[in-house]
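A single protein chain has been omitted from the complex, and every remaining protein chain is retained in its original position.
The letters A and B name the chains in turn, as written, and every chain counts its residues from 1.
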Amino acid sequence: MSEPGGDEPSLRVRDLAYAYPDGTQALFGVNLTIGRGERVALLGPNGAGKTTLVMHLNGILTPGHGSVEVAGLPVAKHTLREVRRRVGLVFQDPDDQLFMPTVRQDVAFGPANMGVRGDELDQRVRRALERVGMLDAIDRPPHHLSFGQRRRVAVATVLAMEPEILVLDEPSSNLDPASRRELADILRGLDVTVLMVTHDLPYALELCERALILSGGVIAADGPTHEILGDAELLAAHRLELPYGFAVPPRTSIHDLHAM
Amino acid sequence: MHVPDGFFNAAVSVSAGVVAAAGVAVCLRAARRELDDRTAPMAGLVAAFVFAAQMLNFPVAAGTSGHLLGGALAAVLVGPYTAVLAVSVVLIVQAFLFADGGLTALGINILLMAIVTAVVGWAVFRLVTAVLPRGKPAITAASFLAALVSVPASALVFTLLFWLGGTAPIDVAAVAAAMGGVHVLIGIGEGLITALTVSAVLAVRPDLVYGARGLAAPLVLRTADGETRVPQPAAPAPAAPARRPGRFLLGGVAVALVLAGVVSFYASGDPDGLEKVAGDKGFDAGEEEHGLAGSPLADYGVQGVENERLSVGLAGIVGVGVTVVIGGAVFYLVRRRTGDETAPGRVGDTGRAAV
Partner (left out) sequence: MGAGHHHRIHRPGDTPVHRLPPQCKLAAVAAFAIVVVATPRTAVWAFAVYAALLAAVAAVARIPPGFVLRRMAIEIPFVAFALALPFIGLGERVPVLGLRLSEEGLWAAWNILAKATLGVVASILLAATTEPRLILQGARRLRLPPLLVQIAMFMLRYLDVILDEMRRMRIARESRGFVARDLRAAPVLARSAGALFIRSYERGERVHLAMLSRGYTGVMPVLDDAAAPPAAWARALSLPAAAAVVAVLALTVA
């Protein structure tokens, strides 16, 4: 079992193919590599298999063919425990992820399953909540929080496990502009590797310097975000489109953004 | 209706509590065998569904409306074990958090509304689907009958418990009549709602209906060499395993009934071993009236039935009947079921869950 960090890429997916139990094939050989500290957006039309791909990253689904490695550790039955610590998956619906009676118990669930107890557990919970700015909600029940707050707590539940890579499924969906901004600031401030599945192209441009397009069950494009978003034909070919009135800002200002 | 404190005497409340606890324990083990680590979230969500569904208003006519009980519906949708757990949890939460149902009557409420409805509902469902040709209409019809029977069955057990230890001085026959009629009507409503709901789920996600396992079309893989059919996991075959033990069971019950109903009367009236010793040694003076001495079945007779032979015989038959029902229910729930309960994940399981 290789140690995380160092020069192993955070994520390496090789020739991943997968079909559902009813026979529909979803992935036809996905290849991608994400290095430590990178922030990558995963774009693509509905039904392209983005969520399916994501569920392979922490072993919920087993590939029909191909492999997944997280910081050098292959995803397999006997490594699931460690893989699930390394891959922090934030689901689209925070209500699915906040299933405990209080915020504290939800954030503690992950590390507790890894054996963390007592003071250390308490510290981890507080640190994670601080990082998302939700420390004062620590003893409240999740249904008392607004949607945006629940999203942030969902991120904290995963951060508490000190993951290698944070995988977010549509993080900005259903958020009002202020919450969107708050979440962007939080994500920018984290020093984990980030893989973000999103339809929100401006958000992808703002936060991720690299973008992948998953279409037809394969990676159809892989490059700097501003290049991909600047190629209107490429976008149109995969049912993607920039929002009305949005133009990709000139290269230099993006560089500054990502350098922050 | 949730039974409050004080409606049944202590003996019946405690006994029902013991039976309910045993039933729930059996279902906890069985559900965990079926669902493994999914048990808690799945049963919890089903319980939330049952609670919500019980609040649905189904108008009947001019101002009156009916509500779903849900035991049989849950049994058809998620199987008897998870159904019992889900409805029991609803009742427990209602008692502890909403003051609905006496704390001392929790055992009775769980027995009546969770265990009897789900178990009877499932039994009727299996019986009917075994007889009818396979397919969605059969499942819908079976759901209707299952829910229909579950309601008067629950009322029957209520009447039985009332006969044994109700604290109200009413003629049991009158109670039975009042309960029976109304509850068949309620049963029809329950059957209708259940059948329609099961049919609605079958139309969209038949793979989620526990009672419809084995109905899915076989998986066909198209390859370069042509089509191959992938055999489905073995559908539950209710007829086959029931055949041999069925005959044995019926035979056994028949013998028990004859013994209890007829032969018992001719049993010796002399004191049995313990009584004789007690009499000889003189410690029978401390003998106390059994707590249930005043109950309708005390001293192996039926209160109110004058003819001795008939009285003893009837008591015997009722005793056997109750034992067979309870014992049979426990046996049925506990026995290892090969094939169906260990069937691999249903189509549409993990593979599609979060898409």
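Following the convention adopted for this analysis, contacts are C-beta pairs under 8 Å (C-beta built on N, C-alpha and C of every residue); 3 or more make two chains touch, one makes a residue touch a chain.
This is a predicted model, so every value here is computed, not measured.
Only one of the listed residues, A:74, A:141 or A:230, touches the absent chain: A:141. Of the listed positions B:72, B:85, B:157 or B:212, the one in contact with the omitted chain in the full complex is B:85.
Among A:100, A:138, A:218 or A:237, the one in contact with the hidden chain is A:100. Across the interface with the omitted chain, subunit B contributes residues 1-7, 10, 13, 24-25, 28, 32, 36-49, 51-62, 67-69, 77-78, 85-86, 88-90, 92-100, 102-104, 113, 167-171, 174, 192-193, 196-201, 203-205, 208, 349-350, 353-354.
Even with one chain removed from view, subunit A keeps its contact list with that chain: residues 55, 58, 60, 81, 84-85, 87, 89, 91, 93, 95-97, 99-102, 105, 108-110, 112-114, 121, 141-143, 157-158, 161.
Throughout what follows, only the chains that are shown with their structure count from here on.
For the pair subunit A and subunit B, the distance between C-alpha centroids works out to 47 Å.
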